[in-house]
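With one protein chain removed, the remaining protein chains of the complex are shown where they sit.
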Amino acid sequence: MLLNQFLLLAAVLFSVGVYGVIVRRNGVLVLMSVELILNAVNINLIAFSTFWGLGGQVFALFVIAVAAAEVGVGLAIVLLIYRNRRSVDIDQLDELKG
Amino acid sequence: MLSLFAQLLPGPFTAPTIDWLALGPEIVVLALFVVLVLLDSIKLERATAFMPAVANLGFILALIPIIVLAADGGDRVLFGGSYVVDSMALILKALFVLSAYVVVLLSTNYLAEGDYWESEFYSLLACSVLGMLVMASSRDLVGIFVALELLSIPAYMLAGWRKGDVRSNEAGLKYYLMGVFASAVLLYGMSLIYGVGGSTRLDVIAARLVEVGSEGIPVITLAILLTLVGFAFKVSAVPFHVWAPDTYEGAPTPVTAFLAVASKAAGFVALIQIVFFCFIVRGDIIQPVFFVLAVLSMTVGNLIALRQTNVVRMLAYSGIAQAGFMLAPFVVADELPVQSRQAVVIYLVIYAAMNLGAFAVVIAVARKTRSAEIDSFGGLFTYMPGLAVALTLFLASLIGIPPLGGWYAKFSVFSVLIEAETPLGLATAIVMAINTAIAAYYYLKVAKAMWFDDAPDGDVTPVPVPASLNAAVVLSLVVTFVLGVLPGLITNVTEYGPLAVGGP
Amino acid sequence: MWFFTHVWILPAVMAGSFLLILLFGKRLPFKGAEVGITAVSICLLFALATAFNWATWGADSPKVSTSAPAEQIEAVEVGALAEVPDQCSRVVTELREGEGSASTEAAPPAGAEVPAGEGAAPVTPSGTGETAAPAMGSAAAAGGKGEETVTRPVVRCAPWFESTDALVTWGTQIDGLSVMMIVVVTIISLLVHVFSTDYVHGDRRYTHYFAFLSLFTGSMLFFVLSQSTLQMIVGWELVGVCSFALIGHWWEEKPNSDAALKAFLTNRVGDVGLLVGMIILFFAAGQSFSIMDVTILAQEGEIQHVLLLVASVCLITAVMSKSGQFILHTWLPDAMAGPTPVSALIHAATMVVAGIFMVARLYPVFFEGLSIANSSVNLLAVVGAVTALFGAMLAFVQKDIKKVLAYSTVSQLGFMVTSLGVGAWTAAMFHLFTHAFFKACLFLGAGSLSHACHHSFNMVDDMGGLRKIMPKTFWTYLIATGALAGIFPLSGFWSKDEILAGTGSFPGTEGANGTYHLMLVMLLLAAFCTAAYMTRTIWYAFFGEYRGHGHPHESGPRITVPLIILATLGAIVGFLNLPAAFDFLPAGSLTRFEKFVEPIGLYFPSITHASFNPVLAVLSVAVGLSGIVVAYLYYWKGAFKGLHGLSERNSLAGWGKNVLVNKYYFDWLYTTVIVGFVKGPLARASNWFNQNVIDGVVNGVGRGAVGVGKFVYDDIDQRVVDGAVNGAGATASGSGGVLRHLQTGRIQQYTALFFAAAAILAGVFVLFVG
Partner (left out) sequence: MTSLLAAASSTSFDVPGNVAFAVLAVLMVVAAIRVVTTRNVVHAALWLVVVLGGNAVVYLILQAEFVALTQLLVYIGAIIVLFLFGIMLTRAPLGRSEDLDNNQRWIGAVVGVLLLLVIGYSVTQSWGSDRLDFAAYDLPQVSDVAGTAVEVGGSGNGRTQALANEIFGDYLIPFEVVSVLLTGALIGAIVLARRD
């Protein structure tokens, strides 16, 4: 198997994730799109680790752990917004601008 | 020799030897975090009143191991080179700890009067500072990434700390989302770097990059670029700056000060680590990247700042422009690694002092006017002359008027750019010169309001300034002034030995 | 010698006075004025003592025969630098060491007090210099026999901080130039202090005013004593900040604070030039800020010409803003908003002469960089000559007496800059010296007038006929006017004549550095205008009927005594530099100024001096007199009837006057066109572009292609325009900057921007870089 097929799969997931974060207006859906990007990163890391040893796997584990923390915090902030505004439509937030 | 082999063999785990003293500052701040959490959970009735004092004490205590390590001298290399405590790391750690100390001073009354979650606030602050301390020593992709997250994630939450205020929520969400996107891009870049370099250690990657050479491998360009984009977000470089003004305006003002100073400094530290210890071997890529970022940041930041009516927002845009000035030495990083790194560190330290001071005054004034609009500073000199003079001095320093610190910061950047004699370096110097002239205008707008205009509603009764804020103003003022008059103090301590990775 | 090494006391005393007044001033019996006056008096005594010492020190200086072999001359010149300690100048150290090993014959003694170079054969021992002095200028010009007294500068420095490769020092450099400057600054400052005690009496920020006067004086002293270029920058900025504070002294009135701001901002433009120029010099001199290093290396041709050229051009920008040169002069007349004594200080001795001083101090840079010695036109001369002429013409149309004087200063500074530009260094410094006295006298006189006329400066509407009422003011003003107009034998005549001769273009003048025909013509025209507009002010202020309110009265002694002193000085200081051609006078009375002020040695270009030309002198007096006569006939006798009211009748003349009244539209250019362009039209244009072009295109596409177009309409028109433009356009509503449009507050547009920027950057770099 070629290294490239994994890298290209990751590239596709990354691009789809980017599309998602630009397009989705629901805060939770944006976070899901971010997960797509982070998973793309992990595929890259693990694929490379077949060449370079376990460093990539360690890195991937850290990414998974940090992603969990990020999602938790993100959902807390989204909940906070929801409580104050009764909406998770992040595109409606424009109190601060200019 | 035998023990070395034993360590290398897979099999029974051998614990790594740890230089506990080298980790002293981190351990103290970690202990502070634990103490704050414990104090809160055992719910002493009066615990909240002690929280700021405990936090302040903790940050001061963290200075002790830093001083001990500095006095001890010598570089300490831990974990096979992925964690290094050298003189530059110590200066930056001291900078972070002191900034945090001032931020606690700024927050004390703000939190107590606003009835926010105090103990958690300080715990998260300690968390974030711990991330910065780790950042200052990390020479490893994983370490840098994890430290960046540790310093960012608490900051996302602190930005939304005024829970009832929709603007604060919005600030938090914007900061969080943009931050997460930036981390994602950063990680993607790092994964590609790992693919090229074969290790997460910066020195190993740099050696590999030299070995591979610079021809025909576009993925190296892509990897370096995506990584730098991630950090460019953190230091709010244009075009990755859009979050900064909104977040600064909406976040609680002490948090804004923290973001604008400590968090930005940490972003620069991350850039220093990854550029000077790794990417420096590919000057052909980093020169144009930093040229674009620096020139755009200083120009766009200044131009938009001209039109601001809110002081905090103005400081945010001016901070973007200042970030451009700090990015400028990176343009010549591969030509003059030692001097350009020194210029960045000097700028960071002086910028921290003068900006924290400016925020301290803004917070103090807002206690009376409940506003950060420039108009609300009208007539400040007539009723709170001390604050007016202090803010004028901070603004003068930001403009770069000698003998206040800011001029030396700008001067050191200018001189490294011109000394390098690269076309891009000289071009950056010219753009920077023009921007220095533009910047005077918007800073002076505030000074003019304070000195020459009338108080907006004719109310000229002074309000008492709390002792902690006074302390913050005085401390920042002293540092700003001393570094301007005696810049030797800082140039001497930022003289480092040769870099681990030299130029090409 | 003690005075030379302890001259740092001067700025220190003034700084101390500033702090003392600021902290305790309000509690003192005279509200702090006494502290300031005492401090300045101490400084004046110190400065006079220094000047006296300098004169004797000069007599002890080593002499060198101008026909001696080059090595011997250089040996003496290196020896003369014995009072430049090693840590203050790397270049001097190297020269000294090189000298010690290479040519033992001319090795200078190390001792500080012993005149250097005694070993060299053609060098006369010290102490016989007096007789040689008169012939010096022309002899040097003739390039033959004769002797030169080599200047022995005294430099002292202390380490300031250490940069990566360079030790940066600060300290003092004493030579003729700095001695002259400290004398001028302290004399004018003392008189201004005394004058102010009456003039701003009862002001509510009286104490604050005196504190800043002290700081202002101290900054200027700090600046002129600079030992390193970095120290110069610091002094330069300090002077700027103090002038900001003093111009805006009466900040309650908006024009005053605006003027202060304008002065400061205009100066920022020049400061950038200063900073860049100085940094270029820093590297050109091998990472040294020492003025000695920079000047010696520039003089010795060790620095590439192109570097010197670029550095001079940058520094000229700084001069243009600080010394009010065309096209950055607009702040100077507005700065009249400050109290009049401050204007006197700014215009005579401090702020504006800082630019002139900087050029004079770093003269080798300009001399070599602009190739002054053998050209007929250069940037410095052009800027100066244009300023001299245009400033003088602007002074014609002012109603405000202070503005006349302000434009007069602009014009006179133009004379000095031209003079520096054509190589007549000594003439420029001499003019700076004489101008300081008579211009201070004029400003203080104007202050006295306004003091009498209820604080009005409008000479056309509120003055007139004051000749009888205020005799002391009138006579002092008249004398100073005569000096400014260059009437023999007042001081202005001598200095202006030297400048005109220095252009080297008048037939029969010999020994100038270059031939600057254009400059001579422009300066003569400017001199004519100067005499005429000054006569005009005399007419309006002192003759005719009193047109103001109330009963004006002569001012008190604290105002008139400084006027009398200044007028006296303005009348006589010209004799300090009698040309060498007056050889029927005792030798000791000729070219004193040149002898003591102009440096000769390694760190200064070997400029030559134009010979005195009686025809030119007569011509310049004639030009001045004719200006006076024309104005006299016009105002007093009503001559040239046709000209009266010409501007109302003749559209061309009216247009000309309008141009002058509007100051050549420079302010309009800056505020409306440049600032306005960035703020207004640029923003409006982008808005227009957004709304008309983008909208138009998008709408057109949307309407034109309904079939395929639903997608286009929905996704491009509605979304792009709606999102990116309208959201921002509404906020900005014609006032916002175009870049603010990016900051829509919509997080997903930020996201799009973030990733789009990353993608585009990545694409560009991958394709084009690697």
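Order of writing sets the chain letters: A, B and C. Residues in each chain are counted from 1.
The rule is simple: a residue touches a chain if its C-beta (ideal position, glycine included) is under 8 Å from a C-beta of that chain, and two chains touch if they have at least 3 such contacts.
This one's a predicted model, so the numbers in the text were calculated from it and none came from an experiment.
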Full-assembly contacts of the left-out chain, visible side only, are chains A, B, C
Which listed residue (B:Ile91, B:Ala147, B:Leu209 or B:Val413) would be found touching the missing chain in the intact complex? B:Ala147
If the missing chain were put back, which residues of chain B would it touch? 8-11, 13-16, 18, 30, 33, 37, 78-83, 117, 120, 123-124, 127-128, 130-131, 134, 138, 140, 142-143, 145-147, 149-150, 153-154, 157-158, 160, 163-164, 172, 195-196, 199, 201, 203-204, 207, 216-222
Missing-chain contacts on chain C, rising order, are 714-716, 718-719, 722-723, 748-749, 752, 755-756, 758-760, 762-763, 766
In terms of residues, what is the contact footprint of the unshown chain on chain A? 1-9, 11-20, 22-29, 31-33, 35-36, 39, 42-43, 46-47, 49-55, 57-58, 60-62, 64-73, 75-80, 82-83, 88-89, 91
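FYI, only the chains that are shown with their structure count from here on.
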Select the chain at the greatest separation from chain A, using centres from the mean of Cα atoms. C
Could you quickly compare B-C and A-B and let me know which has more C-beta contacts? B-C
With centres defined as the mean C-alpha position, give me the chain B-chain C separation in Å. 41
Chain A and chain B: spacing of chain centres that average the CA atoms, whole Å: 25
Can you pull out the residues of chain B that are in contact with at least two other chains? 173-174, 177, 181, 185, 245-246
Per-residue multi-chain contacts in chain A, two or more chains: 21, 90, 93, 95-98
Which chain A residues qualify as touching chain B in the complex? 7, 14, 17, 21, 27, 30-31, 34, 37-38, 40-41, 44-45, 47-48, 51-52, 55-56, 58-59, 62-63, 66, 69-70, 73-74, 76-78, 80-81, 84-85, 90, 93, 95-98
Touching residues (chain side chain C, partner chain A) in the complex: 727-728, 731-732, 736, 740, 743-748, 751-752, 755
Which residues of chain B touch chain A in their complex? 141-142, 145-146, 149, 153, 156-157, 160, 163-164, 166-167, 169-174, 176-177, 180-181, 183-185, 187-188, 190-192, 194-195, 198-200, 245-247, 249-250, 308, 313
